[in-house]
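Only a single protein chain was left out; the remaining protein chains are all shown in position.
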Amino acid sequence: MAEKPVCSQPRSAAEWRSEKPLSRARAGDLALLMGPDRRWQIVRLEPGQSVHTHRGVLAHDDLIGRPWGSQVASHTGQPFLLLTPSLHDLILRLRRTTQIVYPKEAGYILLKMNIGPGSRVVEAGSGSGALTAVLAHAVRPDGRVYSYEVRPEMQQLARRNLERLGLADVVEFKIRDIAEGFDEVNVDALFLDLPNPWDYLEQAHAALVNGGYLGSLLPTANQVTRLLEALESPRWGLVEVEEILLRPYKAVSARFRPEDRMVAHTGFLIFARALLIEESTG
Amino acid sequence: MAEKPVCSQPRSAAEWRSEKPLSRARAGDLALLMGPDRRWQIVRLEPGQSVHTHRGVLAHDDLIGRPWGSQVASHTGQPFLLLTPSLHDLILRLRRTTQIVYPKEAGYILLKMNIGPGSRVVEAGSGSGALTAVLAHAVRPDGRVYSYEVRPEMQQLARRNLERLGLADVVEFKIRDIAEGFDEVNVDALFLDLPNPWDYLEQAHAALVNGGYLGSLLPTANQVTRLLEALESPRWGLVEVEEILLRPYKAVSARFRPEDRMVAHTGFLIFARALLIEESTG
Amino acid sequence: MAEKPVCSQPRSAAEWRSEKPLSRARAGDLALLMGPDRRWQIVRLEPGQSVHTHRGVLAHDDLIGRPWGSQVASHTGQPFLLLTPSLHDLILRLRRTTQIVYPKEAGYILLKMNIGPGSRVVEAGSGSGALTAVLAHAVRPDGRVYSYEVRPEMQQLARRNLERLGLADVVEFKIRDIAEGFDEVNVDALFLDLPNPWDYLEQAHAALVNGGYLGSLLPTANQVTRLLEALESPRWGLVEVEEILLRPYKAVSARFRPEDRMVAHTGFLIFARALLIEESTG
Partner (left out) sequence: MAEKPVCSQPRSAAEWRSEKPLSRARAGDLALLMGPDRRWQIVRLEPGQSVHTHRGVLAHDDLIGRPWGSQVASHTGQPFLLLTPSLHDLILRLRRTTQIVYPKEAGYILLKMNIGPGSRVVEAGSGSGALTAVLAHAVRPDGRVYSYEVRPEMQQLARRNLERLGLADVVEFKIRDIAEGFDEVNVDALFLDLPNPWDYLEQAHAALVNGGYLGSLLPTANQVTRLLEALESPRWGLVEVEEILLRPYKAVSARFRPEDRMVAHTGFLIFARALLIEESTG
């Protein structure tokens, strides 16, 4: 450790540069710009373009080549932070025409349904592609996401969103009324993100590997009770319903407190496992 | 679609077998066994062994070779479900001597800190290895987790837990007082899971790529205000504090309701981004 | 203000006594005793009796005559605090054979249903008398609580609990199947604390003053949707459903944090107002 001195002073970019190459914004990158009012937006950097904000204009050419994590002034002198966006940030700013699965639920779904690198996952419907993006990000590089949607224009949006995020290569989009069933068999996990999942449990069971994971997200208690009724069958087990609440706080050391208002409900998460029926296990 | 008939009847194992090979429990696999009282345990299947439960004994030899998702009777005739455990289940049943990072937080950490296949992540301390496991699972196969711990016996436990889960190959365990700094530079994300993260911000900043993600999980408001104070510096930005609450429900269609009691607090999540200081960005 | 010096030192009982008479425990009083482990119990002080706790025995004769708010030692030398119990404390320790309405809901019900001194309130059923006690306490001295119950032995318990609390004088207990209707008309508020309130809305409407307050508390979402369906009528308006969550914290200045576990659900509160039907208001 002797050769690596502990930093005891704020490092300037110069010092940083001396010991390691700085990571820089390049043309084509997605960039998150956060202004002094904590408002932020995500843009794709393209030579010759400019970003218009409530606090002034920034030229892309001033951003391209600049190190990530540095501060840039708008034409009115307002300071902006230049950062890579996280998957979390990208999902919150996805172009959308539907309610999306939020990061607070999406991250939990991954762990609960055991989705990771190499998993084969079916999703219906594609919606705006928010969950599709989280699934695609998680199963790379060897896994596969099969995303079904009955409305072509909706899937077109999801597809464009995934392409924009550079995640489309592990996704197969299919236009289909899933009442007709899924093409895949033996998938590890299957997520029904549509208003009437109880109508497609046969099809879901047929696509899942024995013991595989079923998930769904529903906004109303009426929908949950209806799905639970359909899951009260020997073909499904370990049925669980959970809700994830995200409570944001004011991140100020001298006045630390929960925020005044919060998102109080997105939906109920329902999970189950596909079982082999009883007479068959002898 | 003509050649794939839609399932309209519960499929027996026989039918399932006819169209796709059943996935079966093998010696060496980790298996989750859930009894009729919804109590469950995780065992590694080994020929000649047996599992003792409150509802009777099951011989591993009766489980090995059986399809996942099927039902097995204990010697007293009680029905058990045989299932693969998810990462979620495995973490909840990890051997531990410390408080662990729970799945509800771990899944959110992944999205918020942009951790996925290929990420390089530092963690301190290793603890019992719960977060290490989630990180390792997410960054495979090409990413890397560097897990620092000052107490050798603790890291020994984390290492054994990761080996048991088959995730140790992407983790480098290091015994180190991180006051001395981290060996890595330009890591994508760094998580401080220890009681005094404010003491190691210099070291964390030195290890992170410019713009990289810092995370921490702290149980008390006092710790949070102290960390926030240390983060109120031009070297850190986008500081956020959040709390994740998981509300479980009774999954019964005719009596759907929140559970009577819940885990009300595990910790506050703190996130920040590593910045280049102002004078350096010109 | 000159004649009333500001206390700047802790006041001893002697000082306190010099300026104002101390309030003291008397035979017949209900007393709350809190031990060093924060466990507490409520006893009625009777000469010659003694209290047995996990931390030793206290003689009632040692407590009678002692000032409230003082410390008493058990026979093993453990310190106990001697305090008057609040209505909140008394309700939590009520003898009960049923689920009770908790203080977190009861206090809110009072404000939401405009119940205060002088109110005339109907309640069905009596249950163990927890809500009865809160209502009786609030409407004194000139108001009235009419408490209906179909099970005589249950009402006997409620009656004894109210007598023990000295609140029985403003309550009229009635054994009745409320399908037969209530005796009262023009009551200000009516609370249905039973599993099937939708069966008694006619009777409730007949007992309430025009514009009066209906309330109910139900544990399951299924019950709520069924009651809402019955309330979707021109005879009821301003229908609201709310849930009250009480989050307890560790009250330690150096380690302030939410408690690990909490009561996550007691019930959903439903409120409505009794309306005159449309054609009648001309």
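Each chain carries a letter (A, B and C) given by its place in the written order, and its residues are counted from 1.
Definition applied: a residue touches a chain if its C-beta (ideal position, glycine included) is under 8 Å from a C-beta of that chain, and two chains touch if they have at least 3 such contacts.
Since this is a predicted model, take the numbers as computed values, not measurements.
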item	value
Identified contact with the non-displayed chain, of C:D37, C:E163, C:E243 or C:D260	C:E243
Residue among C:S74, C:Q203 or C:T266 that touches the chain left out of view	C:Q203
Contact residue for the chain not shown (choose from C:A27, C:V43, C:A59 or C:L228)	C:L228
Positions on chain C where the hidden chain makes contact	1, 4-8, 10-16, 19-23, 34, 66-72, 81-84, 86-88, 91, 103-104, 106-114, 116-118, 134, 137-138, 140-142, 179-181, 183, 185-186, 202-203, 205-206, 209-213, 221, 224-226, 228-229, 232-235, 237-254, 256, 268, 270, 273-281
Residues of chain A (touch criterion as defined above) contacting the omitted chain	219-222, 247-248, 254-266
Positions on chain B where the hidden chain makes contact	221-222, 224-225
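Here, only the chains that are shown with their structure count from here on.
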item	value
Equivalent-chain rotation between chain C and chain B, CA atoms, steps of 5 degrees	180
Cα-centroid distance, chain A relative to chain C, in whole angstrom	46
Distance between the centres, which are taken as Cα means, of chain B and chain A, whole angstrom	18
Contacts with two or more other chains, residues of chain B listed in rising order	221, 247-248, 254, 256, 258
